[in-house]
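Only one protein chain is missing from this complex, and each of the others stays in its spot.
For clarity, chains are labelled A, B and C in written order, and residue numbers in each chain start from 1.
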Amino acid sequence: MVEHCTENAGVPGSSPGFAIFLFPMHSSTEAIVLVTCPDRTGIVAKLTAALHETGANILDAAQYTDESSETFIQRVHVSWEGKQPNREALQASLNGVIEELNLDLHIKWGDETHKVAIFVSKEDHCLHDLLLLQRDGALHCEIAMVISNHPDLQDVALRFGIPFHHIPTDSDTECIQLSLLQEHGVDLVVLARYMQVLSPEFIQHYENRIINIHHSFLPAFVGGKPYHQAHMKGVKLIGATAHYATVELDAGPIIEQGIIRVSHKDSIQNMIHKGRDIERTVLARAVRWHLENRIIVHHNRAVVFD
Amino acid sequence: MVEHCTENAGVPGSSPGFAIFLFPMHSSTEAIVLVTCPDRTGIVAKLTAALHETGANILDAAQYTDESSETFIQRVHVSWEGKQPNREALQASLNGVIEELNLDLHIKWGDETHKVAIFVSKEDHCLHDLLLLQRDGALHCEIAMVISNHPDLQDVALRFGIPFHHIPTDSDTECIQLSLLQEHGVDLVVLARYMQVLSPEFIQHYENRIINIHHSFLPAFVGGKPYHQAHMKGVKLIGATAHYATVELDAGPIIEQGIIRVSHKDSIQNMIHKGRDIERTVLARAVRWHLENRIIVHHNRAVVFD
Amino acid sequence: MVEHCTENAGVPGSSPGFAIFLFPMHSSTEAIVLVTCPDRTGIVAKLTAALHETGANILDAAQYTDESSETFIQRVHVSWEGKQPNREALQASLNGVIEELNLDLHIKWGDETHKVAIFVSKEDHCLHDLLLLQRDGALHCEIAMVISNHPDLQDVALRFGIPFHHIPTDSDTECIQLSLLQEHGVDLVVLARYMQVLSPEFIQHYENRIINIHHSFLPAFVGGKPYHQAHMKGVKLIGATAHYATVELDAGPIIEQGIIRVSHKDSIQNMIHKGRDIERTVLARAVRWHLENRIIVHHNRAVVFD
Partner (left out) sequence: MVEHCTENAGVPGSSPGFAIFLFPMHSSTEAIVLVTCPDRTGIVAKLTAALHETGANILDAAQYTDESSETFIQRVHVSWEGKQPNREALQASLNGVIEELNLDLHIKWGDETHKVAIFVSKEDHCLHDLLLLQRDGALHCEIAMVISNHPDLQDVALRFGIPFHHIPTDSDTECIQLSLLQEHGVDLVVLARYMQVLSPEFIQHYENRIINIHHSFLPAFVGGKPYHQAHMKGVKLIGATAHYATVELDAGPIIEQGIIRVSHKDSIQNMIHKGRDIERTVLARAVRWHLENRIIVHHNRAVVFD
């Protein structure tokens, strides 16, 4: 009755014993509508009516008005209740309200799957977490590749059946990276403890589509070795921040933050250890919100409809 | 059976219906011994033996070795179990170990009560909290006075029977404050949302004996209007930091920090409102630790034996 | 320049030095619309259109579908943008959609102020917090009275200018309480550490309008002395729960919960002390949500649109 199996019989990418379905079935008859426009009266009523006319039912809606810039922002989850809407016709029928209200409107269809590239260096706690979550159905995306400037984490990627690209850091690096990303249609780059600074050119290719995890409670401890800075400063809490990468280092729109308590007893190594749980949790949450189209960036602030 | 009492029959400073005794009876036969010295082997054994020889029983002990500076730090709670120790004889009998180990040693006797001055401006949430906690026995101190640069909070102080000094801000202010503090033997100044910057001269009079509450998660958002800074930055958590005031603004040893979650929906006013709960809780905890002689400052970091 | 004021010159209920306005001006031209109905397609579109037809602008909207009971729940914040809507006409114009969709619909006008009675016994930390928050404009209500089975907290109420009724516990108590509540038009009862169990008859008079703070993380530690239970059990976190009182003790719909860390070092008295910060914070948040009409109770669960 007992099986002794000390030899490697594992099958990379094999199906898990346990699956989570956080989402309704991702179907071609559902969509997320994201809207930004100058604030005025009647927006909700007019947009709702326009969607309703196409046969859409509103499953969920959340809105926010930024008063300093007088901007209206909304996320609407709509369903055509099992019927295939004609997407061109839909877009056309929305054109009236788009023009009238000066809407910046994006439709994300339920059957469109994000393609993600994960960039890493040598630490694997965030990578593992993302791979496990995606495998369990908790991240609605395809992970197209793992890219690293070091070879160390190749086996982690391969165990999960994900292509791994070792691209050492030199003058060509970003050129090679970009060409890989474009070749595979990647639309989200996750910097899962990638210890290189990306150039402004790279970042502009993926504006608001590069999520970085910084191991401090930003804006405290920008730049390198934040746990060392925190230790020297004697803080009582350490944190992690997931944000969109922008040209200014560690200053992009903040998506999520978390903290954990430390004391004088915690060495820098202990802080690094404690921080790992926060880093991976905060990053995973930010990635999930992006993939579920819950984030709208407005004036360098991330509005998250969670 | 029903008493209708709409007139003011309250007696300021009257005894509460409920009292908390967080401490053992503060008696003349107990003391806290605080020690800092160069690290070497045998410190604990020798100090313990020296205390034991005086008849002291060790009720609690906590220690910490700062490895970067090779410094040993210890807090020992001792009791002479109801017998009055001869304090001069005790000090004399410890001199040997003090000299041998090069100890910086302080004895805080259980019957020595800290005298506290609370500095405020117009906001009263921290003041209320400290007054209520002291009244309930949760802060082992005498609150000697409340000092403010505005008259607004006079009635709060007086309700609790605490003298209130309105000292408007001008060139004489600190001179008057210092003379009041010295006249009444104040040994701890609590800046409970006091919106003035103290001069280096003032601070040096009360080194490591001025506790300030700053309404941000330091070192983020130093200086004025931290909630405005936090709102503009779009952070997802706001914080508060209790620290000893030093000459450099908002850069003194951090005693305690706390945070609360915010989102894009929170206006600056909402952040201010949410932050108040954190500010008062964090400040009260820091003050309590100071009063219980739980804090040793070493190289601008606060070692808290909580 | 210095004013020494050791005599009581405080004026109860005097205006604070600092005021918070968490709300938009509470005007007669704004309302919160609360809706519960069987789930079906088109609800949002139809209700939005019906409101729009009355000239209402939708400032905010949040919705939730309870899938187990197939129930749709929505909270809509509407504004007539400075114009006085005819309330009878409005109600009439909504009747069509109410009937069509079988809506349970309530309109809470911005100029309707909740009237609150706070019940206490001897502990005053929650009472103080509620009185301070209301004074600062953070709780949109009138506090009509404080009722207690003990005389101890009379002076606290009176300092804030709130009528205090000492109603000792005997067979007439609830009868007297109810008559006071009705006489003053009270619509929310807050049990701010009131140590008596209310009868089913009393509770039914104020269904989903009695908020209690229980000093444990429910459903753990129902009933008396929860901190003693927690200490005996050796838990590492203690909590507090604000809930609507129902006939079953400590089992009503949970509005908010909070926790704080404890350890073996914490005596029961220490737990009581630590718990107070959580109790008052959790209770204040629950009361604020109720007053802002953010809570809809459905099948003994509180849906909170925060």
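Quick notes
Definition applied: contacts are C-beta pairs under 8 Å (C-beta built on N, C-alpha and C of every residue); 3 or more make two chains touch, one makes a residue touch a chain.
Quick caveat, the model's predicted, so the values are computed rather than measured.
When the omitted chain is restored, the residue from C:F72, C:F202 or C:F217 that touches it is C:F217. The residue touching the chain not shown here, chosen from C:L47, C:A117, C:A284 or C:V304, is C:V304. Remark: the omitted chain is touched by one listed residue; of C:G110, C:P163, C:G239 or C:G275 this is C:G239.
Within the whole complex, the absent chain has one touching residue among A:P38, A:G96 or A:P168, and that is A:P168. Panel shows chain B; residues 41-45, 48-49, 51-52, 57-63, 65, 81 of it touch the chain omitted from the view. Take chain A: the residues that touch the chain left off the picture are 1-12, 14, 16-18, 20-22, 121-125, 128, 132, 138, 150-156, 158-159, 163-168, 170, 172, 176, 269-270, 272-273, 277, 281. Interface residues of chain C with the unshown chain, by the touch rule above, are 64, 66-67, 217-221, 233-237, 239, 253-259, 263-265, 267, 300-304.
Note that in this section only the chains that are shown with their structure count from here on.
Farthest chain from chain A, judged by C-alpha centroids: B. Central chain by Cα centroid: C, whose mean Cα position is closest to the mean of all protein Cα atoms.
Centre to centre, using the average C-alpha position, chain B and chain C are separated by 34 Å. Contact of a single residue of chain A with at least two other chains is seen at no position.
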